[in-house]
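Missing here is one protein chain; the remaining ones are kept as they sit in the complex.
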Amino acid sequence: MEFMLLVFSLLFATLRLATPLIFASMGGFMSERSGVVNVALEGFMLAGAFAGAVVGYSFDSAWLGWGAALIAGLAMGAFYAFFTIELKADQIITGMAVNLLVMGLIPFITKILYSSTGSTPALLLEDRFRFEPMLMAFILVTALTYWLYKTRSGLWLLFAGEHPEALVASGVSVRKVRWAAVSLSGVFAAWGGTSLSLFLASSYSPMMTGGRGFMALAALIFGKWRPLPAFLACLLFAFADAVQIRLQGMHIGNFEIPVQFIQILPYVVTIIALAGFIGKSRAPKALGK
Amino acid sequence: MTIPAAIEFKGVSKFFGEVHANSDVSFYVAKGSIHGIVGENGAGKSTAMKILFGLYQPDAGQVFLNGKPVAFSSPIDAMNAKVGMVHQHFMLAEPYTALDNILLQQKGSAFSLLPRKEQKARLQSLAEHYGFSINLDSLVEDLSVGEQQRIEILKILSQDSEILILDEPSAVLTPQEVQDLFKNLRRLRDEGKTILIITHKLKEVMSLTDAVTVFRAGKVVGHKKTVDTNCEDLAEMMVGRRPQKPQERSTTVDEKSPILKFENVSASLGNHSVANINFTLHRREILGIAGVEGNGQDIIIRALLDKSALKKSSFVGTVTSTGLVGSFPEDRLRFGVLPSRPIYENFLLGQQYNPQFRRGIFLKVRQIISRTQEIMNAYDVRPHNPLLPFEKLSGGNQQKLVVARTLSQKPDVVIAAQPTRGVDIGAVEFIHGEIRKARDEGAGILLISSELDELMTLSDRILVLYKGKIVAEFTRKEFDEVALGTSMGGGR
Partner (left out) sequence: MKRIIGLILGLCIALSLTLFAGENPLNVFMILMRSAFGSMYDLGLTLSYTTPLIFCGLSVAVGFHAGLFNIGAEGQLTIAVVTAAAVGILFPNIPFPLAPMVAFAAALLAGGLWGWIAGWLRAYRGSHEVIITIMLNFIAAGLASWFTLQIIPNPNSQSPETAVVSPNYMFKDYDLIARRFPDTPANASLVFAIVFAIVMWIFLWKTPWGFALRAVGSNPEAAHRAGISGKRVQMLAMTIAGAMAGCVALSEVLGSTGQYRIGFSPDYGFIGIAVALLANNNPLGIIAAAFLMGALHKGASDLDLETATITRNFSQIIQALIILGVTAQGYWAWISKNKRRKN
């Protein structure tokens, strides 16, 4: 009985923790499938988490915070799109710069708004999300899968990343497809960010993503750039995270496992996942070009 | 004329900076004919076709379709005017089905569902009408090159195009597939379609077209009915002079000194393989390996140069070679050079550990540069500046440098893979001359090529590779284009 309870709580924790990863991973999916490498997911998530927490707190409403986060994500995505698509800047370097910019901007803004360095005030417990983001994550993955394989614009996305010349020859602007995809990538990742600050927690705290943007990217690669497998990979990483939280303070005999060993578990799992599967991880052909 | 020409160019010019890609180009194409557009690389034939297809806009002049002036600002305009193009590099994404690749170009709102079922039925019947056999549900990567080309043509036909432009359509096909293609094209012409075919293979022009326009240096230099001309005339118009006739060789093969031996070699790479390859190359011999690309040439090259790239367990047999092995890679930009680096570093590539260029642990950079300069002068690689990034050279000069790098090391065995791909006739003659010179000086040369003309002018013997096996061997006096072509296509 107790064991069942443990399993159940672990599964529930996995689903909760997977939510931000899933959104970010779908964000990465949009961008990378369109041919734009996206290591800026971390920054997009931070921006979303922050914007959501600020607006959510100001209006005592998680939903308003959520809306604001999507707008912030759209802006960040468009910013990234402008640099990578219009100015053709190196995608990885630009992505890292965007991350750095967000990390610098947030304390800059909190100082102006709240005279604090980084954190935002917390929402009331009853104002934050209870389960909605989890549900939305499942809906998003299902909808994206259906859209990708069944509709015309889904085909456009696939071709933008695989054979952009063919898309041009068909009269569709690769530029526009990528702009849309990368902007949406910002929206989805920011959505993941709000699920951190308004669902798993009730405020923004510095660096609260803790590398989840990169794990989401790893999940996407692990899932071979497909929505459903990437979703499953997110569950795997979230499970490692859930186990990590559960294991803290555990003893093996008289030996207490150092908490740091447990904390690095999700990162180790990510590396093993990326290293363990070899061969057929075919990236979209025009990715990064 | 009573019937307006299907296509007419009047005084069309196109400039790229200082380069006059097309200057004052005028010609017409009769409706319901097959029209050849010939010329060397860079002669402007592709530019003209891209203007017709809306990829470029002319800086001067006018294009007419059926007597009406048109100005396409994009391929979409061209397609709407029923002009379609099969590009040399297919516009097909490999991991998706043939059907999806065709559906991509149909218009429709972004969020409409793809009408896969209906379109499949329609396309299937269209394909049957023209006698194409195609499985629309297979992934493009599983299709042969010929099948992929048929999909490209079907793509155009499904738009009810009246004018088809084909860019070097036979470059990647087996002789048999070429025959099939020509049969299909003639049938399309008989149904009233107008077909333009860009090519540099004059024999094909003679056998397929009704009329031909010759480009040289951005200008139209000739316009003939096919029946009124012949290969030699066309070649002379293309080059501007009679091509030199190669003189017969004055040396003979050293039958007693083998320098490269393949004995019962079998190996595989990716999803293809070679089996039971046996041959011997001697000093002062050019041994041709004929075959359409993808029949195992890459495995033979790797068996010699880079065994580790082959599947480990798959390699059996022995390869023995004597002395230094040098090579011209089959795809120079991919396998041969560092495009963004200076020319002298490209010259150094592969010789970086050579004591000649080292003092202790250091490279003698100044000496490398001056040696590169010497070589560039000797092999006439222009411009003579070793500090220039490699990619700034023209295709012909790039290949000359690659040839110079290899041959200047005086190798005993030379693997010459597609040595004249994508270079102009002047450079072809030069490179062929250098290959002969290396042979006369004692090297053995393995010439891997898909160009029959090249193989037949250079080789002392030709082996034909088909589906990973050597299916035929010809000695110089047995060379015969038809027989060679047939065995390249797997026929007897």
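Think of it as A and B in the order they're written, each chain with its own count starting at 1.
Just so it is clear, contacts are C-beta pairs under 8 Å (C-beta built on N, C-alpha and C of every residue); 3 or more make two chains touch, one makes a residue touch a chain.
Everything quoted here is computed from the prediction, not taken from an experiment.
Chemist: With touch as defined up top, name the shown chains that contact the chain not shown.
Modeler: A, B
Chemist: For the chain not shown, which residue from B:T251, B:S340, B:Q367 or B:T475 touches it across the whole complex?
Modeler: B:S340
Chemist: Out of A:T14, A:T94, A:S170 or A:S195, which touches the unshown chain?
Modeler: Going through A:T14, A:T94, A:S170 or A:S195 one by one, A:T94 is the residue touching the chain not shown.
Chemist: Among A:S31, A:S195 or A:T270, which residue is in contact with the omitted chain in the full complex?
Modeler: Touching the chain that is not displayed is residue A:T270.
Chemist: Taking the entire complex into account, which one of A:M103, A:L140 or A:M208 touches the absent chain?
Modeler: Residue touching the chain left out of view: A:M103.
Chemist: Quickly run down the residues of subunit A that touch the omitted chain.
Modeler: Answer for subunit A: residues 39, 83, 86-90, 92-94, 96-98, 100-101, 103-105, 107-108, 111-112, 117-118, 210-211, 214-215, 217-218, 221, 258-261, 263-264, 267-268, 270-271, 274-276, 278-279, 281 touch the chain left out.
Chemist: Please give every residue of subunit B in contact with the chain that is not shown.
Modeler: 305-306, 309, 327, 329, 334-341, 345, 348-350, 352-353, 358, 361-363, 365
Simple rule for what comes next: only the chains that are shown with their structure count from here on.
Chemist: Hey, how far is the Cα centre of subunit A from the one of subunit B, in Å?
Modeler: 45
Chemist: In their complex, what parts of subunit A are in touch with subunit B?
Modeler: Within the complex, subunit A touches subunit B at residues 147, 150-153, 155-156, 158-159, 162-163, 165-171, 282, 285.
Chemist: Which residues of subunit B touch subunit A in their complex?
Modeler: On the subunit B side, the touching residues are 74-76, 79, 85, 87, 89, 91-96, 100-101, 103-105, 107-114.
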